[in-house]
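A single protein chain has been omitted; all remaining protein chains appear in their positions.
The block that comes next holds chain A.
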């Protein structure tokens, strides 16, 4: 007998999207640095903003999974 909240299963499924998004952001960052190593500083800032924006979806999902 398994007990628990079905919310967590839903959250796990919904975390796939932001996971792919974060992967794409950092893949692009690595590509950019590989092509132009001196642009690393600027790219890092942009990459972390992109990371934060994609991650927001996963975090909202986590909070709603606990809250609703």
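Miscellaneous remarks
One rule holds for everything that comes next: a contact is a pair of C-beta atoms (placed from the backbone, for glycine too) under 8 Å apart; a residue touches a chain by one contact, two chains touch by 3 or more; residues count from 1.
We take it that contacts and distances are computed from a predicted model.
For the chain of the complex excluded from view, the name given in UniProt is "ATP synthase subunit a" [choices: "Integration host factor subunit beta", "ATP synthase subunit a", "Amino acid ABC transporter ATP-binding protein" or "histidine kinase"]. In the complete complex, the hidden chain is touched by one of A:13, A:27 or A:56, namely A:56. Against the chain not displayed here, chain A makes contact via residues 41-42, 44-45, 48-49, 51-52, 55-56, 59-60, 62-63, 66-67.
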